[in-house]
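Dropping a structure here in structure tokens format, bear with me for questions.
With one protein chain withheld, the remaining protein chains of the complex are depicted in position.
For reference, chains read A and B in written order, and residue numbers begin at 1 within each chain.
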Amino acid sequence: MAKVKGDIIVDIEKCKGCEVCIDACPTHTIAMSEQVNGKGYHFMQNVHDACTGCTNCAIVCPDGVITVYRIKV
Amino acid sequence: MGKELRLMKGNEAFAEAVIRDGADGYFGYPITPQSEVMEYLMVEKPYEKTGMVVLQAESEVAAINMLYGGAGCGKKVLTSSSSPGMSLMQEGISYLAGSELPCIIMDAMRGGPGLGTIQPGQADYFQVTKGGGHGDYRLIVLAPASVQEMYDFVEISFDLAFKYRNPVIVLTDGAIGQMMEKVYIGEQKVRLTEEEIKEKYPWATLGKTPDRERNIITSLDLDPYRHERHNIKLQKKYKEIEKNEVRYEEINCDDADYIIVAYGTSARISQKSMDIAREKGIKVGIFRPISLWPFPKKALRQLSERVKGILAVEMSAGQMVEDIRMHAVESTPVEHYGRMGGVIPTPNEIVDVIENTFVKS
Partner (left out) sequence: MSDTITKEQIFKPENIVYKKTDLMTDNVLSYCPGCGHGTAHRILMEVIDEMGLQSKTIGIAPVGCSVLAYEFMNVDMQQAAHGRAPALATAIKRLLPDKTVFSYQGDGDLAAIGTAETIHACNRGENFTVIFVNNGIYGMTGGQMAPTTLEGMKSSTSPYGRDPQSMGHPLKMTELVAQLPGTYYVTRQAVHTPAAVRKAKKAIRKAIELQQQKVGMTFVEVVSNCNSGWKMTPVDSNKWMVENMFPFYPLGDIKVDGKLVKEV
């Protein structure tokens, strides 16, 4: 069975920390950071390795701050 | 001036001129005394002849905003209405001026305030020359006094509107709209193609192509300093218009002791008054502002220096007279004679006023 591995790049400075993406992630890969960005928002980040590149987080992100990558392994 | 001669109503001449000048769209709402404009256009079917759009809107509010949309695309668009409809359009006119969009708005004035009457009036002068909507803006205002001018001012108005990216008001009234006179009709002009519009008006929203940034038509800027700069730019433009676009007519002013200042219907009636007065040996001349804004202040001031009295004749309680008083020399008395509520003054009434106010005193 072909497996996929995904990853994301977040435009941290544009993230407003709304957390809408967190619920949308089926593998619970993302979480809010303890730190804040220049605007004072906690931003979302990858916390472990389970990303499948499903794009859910990016699709639901109101600010379009997430770029999703995926490769077959 | 065109070669073809026709007998037409003022409103019809205006509508014919719109088609002949190659307008792209008319958007209007019926209101007396100018409904013939849209009726004429619907009968003539310019959409078959030139491709011009004619649409009856659901309100004057919608009509003026249709102008905004069309003008934002660089199209030659216009509407026509009457005083109560003009009041409804003020918001849209302010937006048009703020966004610097060209268009023609014809106002066939009737007596007010409120629903007023359907008879002619001239009480929209303040509204159109001083800004009936919000914000610091100016409208070019032309006042025809004949059916021929109803025709001719369409082309002039579109030219001015696009030259300065500003709305132009053709300020007329029910009398000029309804009366019939002979009119010379011009040649049919071809409407601009989309490519020609792109070339001439690069600001128009016709779809963002790779060779340019997106075009935005807006009157909004939340940065006060930037918005102030926009206002300063507008004011500069208005100064330019004041310098270049003053229009007026002087009739028998060279030897005149007294001057009647009047526009539109009042100016026509005043010509008869002038004839009667001259027969009586009173040397009366007429100064007819054609551009009400920019007001012909310099010409009026020069004239005021050499006459004994000025009478403003308006079908209002006295609106233009304020501009006359502002610009005439202080030593020359300025009086006002007006009828209101749709009443048109008679030539003899005006002569009586001149005799009683100036000659006998």
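Following the convention adopted for this analysis, contacts are C-beta pairs under 8 Å (C-beta built on N, C-alpha and C of every residue); 3 or more make two chains touch, one makes a residue touch a chain.
Just so it is clear, the structure is predicted and the values come from calculations on it, not from any experiment.
Only one of the listed residues, B:Met42, B:Leu55, B:Val329 or B:Val343, touches the absent chain: B:Leu55.
In the complete complex, the hidden chain is touched by one of B:Pro33, B:Pro46 or B:Gly92, namely B:Gly92. Annotation for chain B: contacts to the undisplayed chain at residues 24-25, 27, 53, 55, 57-59, 61-63, 65-70, 72-73, 75, 77, 91-92, 95, 99, 194, 205-210, 214-220, 222. Residues of chain A in touch with the missing chain: 3, 5-7, 9, 14, 16-20, 22-24, 41, 49, 53, 55-56, 58-71, 73.
Definition applied: only the chains that are shown with their structure count from here on.
Centres computed as Cα averages put chain A at a distance of 60 Å from chain B.
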